[in-house]
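The structure that follows is given in the form of structure tokens.
A single protein chain has been omitted; all remaining protein chains appear in their positions.
Each chain gets a letter, A and B, in the order it is written, and its residues are counted from 1.
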Amino acid sequence: MLHTPSGYWDPLLWILALIVAILIAYIIRGFGRKDYKGGEQSKPFLSGMDIPDEKELHIRAGNIYWGFMEGLEGYYDIMKKIHTGVVNDYVAWFLGVSALLFIVILIVGVT
Amino acid sequence: MIYNIPFIVVVLLIIVGLATVVFKRNLIKIVIGITIIESGVNLFLITLGYRENSVAPIYTFAPSTKMVLPVPQALTLTSIVIGVAVMALMLSFAIRIYQHYGTLDSRKIRRLRE
Partner (left out) sequence: MNMNWLLTHSPALLIAIPLLAAFLTPLIDRLSKRARNVLVLIVLITVEVVMIVLAWDVFTGNTHIYTMGASNPTATIPVQAAIPIRIVLEVDGLSAFMGLISATVSLAAGLYSLAFVRRETGQGRYYTLLLLMLVGMLGMEFTGDLFNLFVFLEILSIASAALIAYRFYRGDAVEGAFKYFVISSLGALMVLFAIGLLYGQYDLLNMAALAKVMKYTMLDKIALVLFIAAFAMKCGAIPMHMWVPDSYTVAPASITAMLVVASQVSLYALFRICFSLYGLTLDVTTVGIIIISLGLLSMFVGVTMALPQKDIKRLMSYHAISQTGYMLLGVGVGLYLIGKPEFSTYGVVAMEGGIFHIFNHALYKGLLFLTAGAIFYKVKTRNLNEMRGLAHSMKFTAIFFMIGAFAIAGIPPFNGFASKLLIYESVYCVSPILSIIAMLVSIITLASFVKVFHSAFMGPPMRNTKEGEVPKSMLIGMVILTVGIILFGLFPGWVVDHIVHPAAQALADQAAYIQAVIGG
């Protein structure tokens, strides 16, 4: 049992609750109609297009979250510009941060 | 004033070294830059222990009791040894990079980025 400022966390209790929840879900599932299988409803639907062979269907990593990248295009453009891969720039960033810390700790921080 | 000259040299050496590392694109020159910074730091350590008109810190048959501090000398010696290892390893990396990329220009050595 792990106490936090506003409560506690007990994984064993959580697992117990999870098991109970799964059990309840299973019982509710038991109320369903047993004869309802097959037919159009059980097939995957892709805007009415033909479904390619399931065995060959796989979305490559490069295409996942395409929309997210597109939405944050401006941010990612800046990030790509920063990550040049040139070792001199790495050192320059280090020196830049050191300089910033100098300003903050030595000048601003003298309160 | 005269005693501050070594410290001025220390700062100059470090600035020269940092400028080399930031602005020079040749990997060998980057290694040289690191070595210059290291010399600056070593000089700084050794200057900290210097006392005027004093002898090396060896007690046997010492002519006077005024001696330079032995600790910074031990530190500097360690630092020099480490520095040699660092330089050797860096230079061997540079050789390997030249074999693979056919160049020592840091702007062209960036298969790893983003």
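As a convention for this text, contacts are C-beta pairs under 8 Å (C-beta built on N, C-alpha and C of every residue); 3 or more make two chains touch, one makes a residue touch a chain.
Because the structure is a prediction, the values reported are computed rather than measured.
Novice: If the hidden chain were put back, which residues of subunit A would touch it?
Specialist: 1-7, 9-12, 14-15, 55-62, 64-65, 68-69, 72, 75-76, 79, 82-83, 85, 87, 89-91, 93-94, 96-98, 101-102, 104-106, 108-111
Novice: On subunit B, what residues meet the omitted chain?
Specialist: Residues of subunit B in contact with the hidden chain: 14, 21, 27, 30-31, 34, 37-38, 41, 44-45, 48, 71-72, 75, 78-79, 82, 85-86, 89-90, 93-94, 96-97, 100-101, 109-114.
One rule holds for everything that comes next: only the chains that are shown with their structure count from here on.
Novice: Please report how many Å separate the Cα centroid of subunit A from that of subunit B, as a whole number.
Specialist: 45
Novice: Can you list the subunit B residues touching subunit A in their complex?
Specialist: For subunit B paired with subunit A, touching residues are 18, 21-25, 27, 30, 106-107, 109-114.
Novice: Provide the residue numbers of subunit A that touch subunit B in the complex, in ascending order.
Specialist: 79-80, 83-88, 91-92, 95
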